[in-house]
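Encoded as structure tokens, here's the structure I'll be asking about.
Excluded from the complex is one protein chain; the other protein chains are retained at their positions.
Just so it is clear, A, B and C label the chains in written order, and each chain counts residues from 1 on its own.
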Amino acid sequence: MELSVNLCGITLDNPIIPASGTFGYGYEFAELYDINVLGTFSFKGTTRETRYGNPTPRIAECTGGLLNAVGLQNPGVDRVISEELPKMRQVFHKPVMANVSGFSIDEYVEVVSKLDKVEDIGWIEVNISCPNVHGGGMSFGTDPVCAGEVTKAVRRVTEKPLVIKLSPNVTDITQIARAVESEGADAVSLINTLVGMRINLNTRKPILANRTGGFSGSAVFPVALNMVNKVYNAVKIPVVGMGGVSSAEDVLEMMMAGATAVEIGSMNLVNPYACKEIIEDLPKVMAKYRVDKLTDIIGGVI
Amino acid sequence: MELSVNLCGITLDNPIIPASGTFGYGYEFAELYDINVLGTFSFKGTTRETRYGNPTPRIAECTGGLLNAVGLQNPGVDRVISEELPKMRQVFHKPVMANVSGFSIDEYVEVVSKLDKVEDIGWIEVNISCPNVHGGGMSFGTDPVCAGEVTKAVRRVTEKPLVIKLSPNVTDITQIARAVESEGADAVSLINTLVGMRINLNTRKPILANRTGGFSGSAVFPVALNMVNKVYNAVKIPVVGMGGVSSAEDVLEMMMAGATAVEIGSMNLVNPYACKEIIEDLPKVMAKYRVDKLTDIIGGVI
Amino acid sequence: MKKSIFSIISNEPLTSNVYKMTLRGDCSDITRAGQFVNIALDGMYLRRPISVCDVEGDVLTIIYKVVGKGTRYLSTLTEGELDILTGLGNGYDTTPSGDAPLLIGGGVGVPPMYNLAKRLIGEGKRVRVILGFNTSSEVFYREQFARLGAEVYVTTVDGSEGIRGFVTDAIRDLEYTYFYACGPEPMLKALHKASATSGQLSFEERMGCGFGACMGCTCETLTGYKRICKEGPVMLKEEILWN
Partner (left out) sequence: MKKSIFSIISNEPLTSNVYKMTLRGDCSDITRAGQFVNIALDGMYLRRPISVCDVEGDVLTIIYKVVGKGTRYLSTLTEGELDILTGLGNGYDTTPSGDAPLLIGGGVGVPPMYNLAKRLIGEGKRVRVILGFNTSSEVFYREQFARLGAEVYVTTVDGSEGIRGFVTDAIRDLEYTYFYACGPEPMLKALHKASATSGQLSFEERMGCGFGACMGCTCETLTGYKRICKEGPVMLKEEILWN
């Protein structure tokens, strides 16, 4: 039974990657289990400056998922490097995935340049699709030209594998994927959250102070699976699949659709042991579906 | 307690409209309850020729919803008029909503021209977004120019209120809504289904013979609510809201987001009494949230 | 069709993955053998269509195989209430059966044959039943059919019980006036070819609603398009179009 996969030249012991924004810098989860069982994890979205994020409420429950409008709360790249990563190093000993957000190409470039110098960062995942910030990430990820420009700019300042995280809120996600591929992306990850809204019937106001938020959770799985398959067929670089993955079965399905590795997001918030349990379940589920090596099934849907 | 609303000049006793493709021509449901309690209903999508639709399996279950790839099965407009509508008339005595699909502007025009002559058709809902048919509806609904052209063409051949049904699988649904508004649409209805996919782990084939299908059910509600609110703020014509509506509470939420009337789709398949029960629940739920007249809350989200 | 609440009386395994559940509720819409019910389950969006094994007054018996999340969950229930749509599908028409109908059930196609056998025996017919399984550990309901007064033949693919082979190996030497079948599609296809008389065959398909609204389970027949859930699941031998 072979669970390891290779993502842009770095071997992962297994394809499971907690998604950015659902796993902090790992140390809360390290109190629960040895997080070195993970393939890797993608740490909280990092911006140039300290960000508080959006006002609360930032969370709204939905059928099969939740809306969030956290708004990229993070201490800023300098303190991430000086304060958070040293704490992370005490509990995690594998190459980690850094997640970067920005509101201008300059900001993306500056943050990526700084993270490029951090040795234990294995990949840089560039979020061009965060739907929560007004005038922010959204615009880059929904236009192939802008998406290509960000990719081109950050490509110049790092040799580390670049994973561009794509927005599903577009007419044709393969267009965006091809644009970032042609500007030097080493991989794409998808899907980020769908834009959603809920209204509080008592107050007649949106539940989220930000009005809208990003929808994630098992509800989005079929939408994610379709987009992963479409993008897998459109580009040559690897695809990191995510969106509603909640079980080892879902991981196999996502890999058959075309994912080389699989990020798990919302499920970490519902069951803090989710990633550990999925990793433990994988060999059993692989046996059930007669899979010897996970790499054999990537994009294997007939 | 006032439940009636006005959709393009025709009064509905209440805003509840079973969505096309989930209610046939009404007579299966008429065996269960008097379907004249409905505001109206939108009958099965009608094309020029008889269509068998896609091969089976056409249905895949998902968390909080289902994928369907029925592919516009219907007897064609002539037999709809000569065979189905007479049967419908025996059980339904209100203006009905006709739903039209097509694979060319000519086809849309021909079908709408024929339905225009049927007296008890109150509204014509033009589906420019069915995601199931290769080279079909999808293209019209994802491009503002094409969407506008269809609208313009069918506008010429009918005086009946035209409701254009929009696809959510676009970067900016308000662009499409404005395009069809400016070409003479009397209303828009949204959202049609999201494109989704599931894979059978045993066979490693897509569950749907058509590979992908349209995702609907309570899971899509927050996505639908956001788009309804965006479109409500972008156009002056009324918005018919749909997508995952499953309860009287959801109806109020959809109306606060901007819907003048509300279509109920998948829920009819799970609970054949869904629309009847929602209509019965509405006064109670209105009382709970201090709503006297439903028209007071349309677009009322603060 | 009727939507009503049934209370679970019992739920027991018949084999390692086939369960028998009995429920009490309004069965008045179940008018023929071969109809099915559609069961709402917590946490599943769609209902689960399950064929009716038997009805006695207000007691409904279903037999189902655990094949996925829904049926796995169903197998864990031993009490409580379920929201069920009853009276779905056309069911078997016993009118053309003749004096000596042959009933053939394969695997989870066996259960609907039970109520059908009971009805036909009640009509004074000589009923023979062939029950097809892969191996002896999968066999169920042999005695129950015998107790009804049917002549029972069991086939197993590996020969561990009854006749070795497929149900088609058992029908060869039998004389019968008509046949009724339910089981996996390859079995139905083989029977369609091997059967000496006219008959009725029951089909399966992934369903959306189960009552004719969504067109999710349409199939093409020689007499037009049919909804498995509404004009089916039982088709006449003469109208079936194999693809």
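Keep this in mind: a residue touches a chain if its C-beta (ideal position, glycine included) is under 8 Å from a C-beta of that chain, and two chains touch if they have at least 3 such contacts.
Being a predicted model, the structure only gives us computed values, none of them experimental.
Trainee: Where does the absent chain make contact, in terms of the chains shown?
Mentor: A, C
Trainee: Taking the full complex into account, find the residue in A:T63, A:S189 or A:T260 that is in contact with the omitted chain.
Mentor: The one listed residue touching the chain not shown is A:T63.
Trainee: Looking at A:T22, A:N169 or A:S247, which makes contact with the chain not pictured?
Mentor: Final answer for the missing-chain contact: A:T22.
Trainee: Considering the whole complex, not just the chains shown, which residues of subunit A touch the missing one?
Mentor: Residue positions of subunit A that touch the missing chain: 21-24, 28-29, 31-32, 44, 52-53, 56-66, 68, 70, 73, 207, 217-218, 266, 268-273.
Trainee: Which subunit C residues touch the hidden chain?
Mentor: On the subunit C side, contact with the omitted chain comes from 42-43.
By definition in this document, only the chains that are shown with their structure count from here on.
Trainee: Work out per-chain C-alpha centres and flag the one nearest the whole-protein C-alpha centre.
Mentor: B
Trainee: Please identify the chain with the largest separation between its CA centroid and the CA centroid of subunit A.
Mentor: The most distant chain relative to subunit A turns out to be C.
Trainee: How many angstrom between the C-alpha centroids of subunit C and subunit A?
Mentor: Here subunit A and subunit C have centroids separated by 47 Å.
Trainee: What's the distance between the Cα centroids of subunit B and subunit C, rounded to whole Å?
Mentor: 36
Trainee: Specify, in ascending order, the residues of subunit A that touch 2 or more different other chains.
Mentor: Nothing qualifies.
Trainee: Residues of subunit C touching 2+ other chains?
Mentor: Answer for subunit C, listing residues that touch two or more other chains: there are none.
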